[in-house]
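Below is one structure, written out as structure tokens; comments come after it.
Every protein chain but one is kept in place in this view of the complex.
Each chain carries a letter (A and B) given by its place in the written order, and its residues are counted from 1.
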Amino acid sequence: MSEARKHILGAVRRSLKREQPTAEERRHLEARLADPQAGLIPARGRRPHGEQLDLMEEMLVELSATVARLPGEEAVPQAVSDYLKGENLPPKLRLAPRDDLRGLPWDSQPLLEVAEGIAEEPDSTSLTGAFAGIAETGTLMMASGPEAPITLNFLPENHIVVLRASQVVGAYEEAWTQLRRRFGAGVLPRAVNMITGPSRTGDIEQTIQLGAHGPRRLHVLLIEDGPGAAADETQTPAAGNGQAD
Amino acid sequence: MAEVSPRVGLFVTCLVDLMRPSVGFAAVKLLEQAGCSVDVPRAQTCCGQPAYNSGDRADTKAIAEQVIAAFEGFDYVVAPSGSCAAMIKKHYPELFADDPPLRAKAEDLSARTFELVSFLTDILKVEAVESSFSGAVTYHDSCSGLRELGVEAQPRKLLNNLPGVEIREMEESNVCCGFGGTFCVKYPDISNKMVSNKAGFIAASGAGTLLAGDLGCLMNMAGKLQRQGAGVRVRHVAEVLADMADEPAIGEAADEESIVEQSRAS
Partner (left out) sequence: MQSTSPAFKENARSALADQQLQKALQNVKSGFIGKRAKARARLPEFDDLRDAARDIKNHTLANLDFYLERYEEKVQASGGTVHWAVTAEDARAAILQICRDAEAKVVTKGKSMISEEIALNAHLEEAGLDVVETDLGEYIIQLRKEAPSHIIAPAVHLTKDQVEADFRHHHTDLPDERPLSEPTQLVAEARQMLRQRYLDADVGITGANFLVAETGTSIIVTNEGNGDLTQTLPKVHIVIASLEKVVPNLEDATTILRVLARSATGQEFSAYTTFSTGPRRPEDPDGPEQYHVILLDNGRSQMLGSEFEEMLRCIRCGACMNHCPVYHAVGGHAYGWVYPGPMGAVLTPSLIGVDEGGQLPNASTFCGRCEAVCPMRIPLPKMMRHWREREFERHLSPKAVRFGLGLWAFFARRPALYHRILGLKMRALARLGRARGRFDALPFAGGWTKYRDFPAPQGKTFQQLWAERQGAEKQNGGPGR
């Protein structure tokens, strides 16, 4: 296949009417890659952090997701139980294998069956963390890893996400900056999933239906844990910020 | 008004010249009322769009050169058509991309060329005109004028300022009527579907008169409405603005003597 590579790059260069980029051009291109600059960020993504939380919630609700604000993490098990009961869903949960989620007071919910690991059929509900919440469009960013299996985001019919207020940023670009801080420049985990509302399709007569192949329900537990990283760009992300920490 | 009246060369357009000269005289009247001195170079035929849109670049260029020469020396060149004005304003310079002297001339012409109604409002700052026309009208936005020249609010503004006129907007007024120059004869079935949709929206608006700024589109829509027996009268917007709507509407029986009379009566 290296013949094909040579052929294609040769054809591209002929069409560009030049050989390799000059040393000067190359320096410029390398610099552009090494120091990624944010483009035009809509004003919506540049509001103060407090407003971003409200925007995040507003956008999620608009997307047919649901949001519950919780004063602290320890309230998660109760909130999960309440949610499952309220939606008439089986009291079973597949948990992302993370210490912080594992360490929550699940004992307080004796009727809730909690298992850990990747999602498998017929898991009905998953509970995961998130790497960041992006208020501009109500988007959750997941970065895959040992503590964040990808299947948990897609296979079960219901997805509950624990999102800390401190993880909410205004714009996608802020999340990229944090990802680079976490994984290193130019390196990404196998999957970064930006999730914006539950699964949907318009393929039948352009009517929007939820739950096409991924989760039918997306429920966000927003933990109010104080001011966020976005309030101060120079501040390192709050402890436990990355879901793979 | 400027002390020296601007010299305007009227680009009549081939369709107005051949099919509906009253539109040309309406344009002359509107321009003269606004203080312009109008002349009509005889060495004009067409802007070249039929050739241009058929891929015939050589003939297009020859015709464009002819137009460039014919309209040298005018302060402005004005056409009662968004389509022809856009051809001159937007496409002539592109035609001569690799011929700098002609390109410069084409750009010079481009800068001086305008569609009639937007020229009145945007350049001559005409706020209102006088017309005894009375009735409900609906306005179709012809594609080139709308999307290449931004003609949308201008005709509505002048129409709204006429005491006897009520604008009833149709649905999808900014969607193509299916004329498309040679398109309507090359793809008659598709064109028919498009103009049928359009005729439906026009009729549903409840307006008794359909107006637009391009004669090609107007002939297409008039032909369809008449074939359907829709009873909507179809006119170029300039006819209404110039108070020359006593003429039979497009596709109705004509009386040529009155055209000259009316133009002179101003």
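Here, a contact is a pair of C-beta atoms (placed from the backbone, for glycine too) under 8 Å apart; a residue touches a chain by one contact, two chains touch by 3 or more.
Note that the structure is a prediction, hence the values are computed from the model and not measured.
Hidden from this view is one chain, which touches chain A at 1-2, 4-5, 7-9, 11-17, 20-21, 25-26, 29, 32-33, 36-40, 42-44, 59, 63, 97, 117-118, 121, 137-139, 144-146, 149-151, 153-155, 172-173, 176, 186-207, 209, 211-215.
Mapped onto chain B, the interface with the missing chain covers residues 12, 14, 16-22, 24-25, 32, 37, 40, 42-46, 48, 50-57, 59, 62-63, 66, 70, 143-144, 147-148, 174-176, 178-195, 197, 219-220, 222-224, 226-227, 247-248, 250-254, 256, 259-260, 263-264.
As a convention for this text, only the chains that are shown with their structure count from here on.
Spacing of chain A relative to chain B, judged by their CA centroids, is 54 angstrom.
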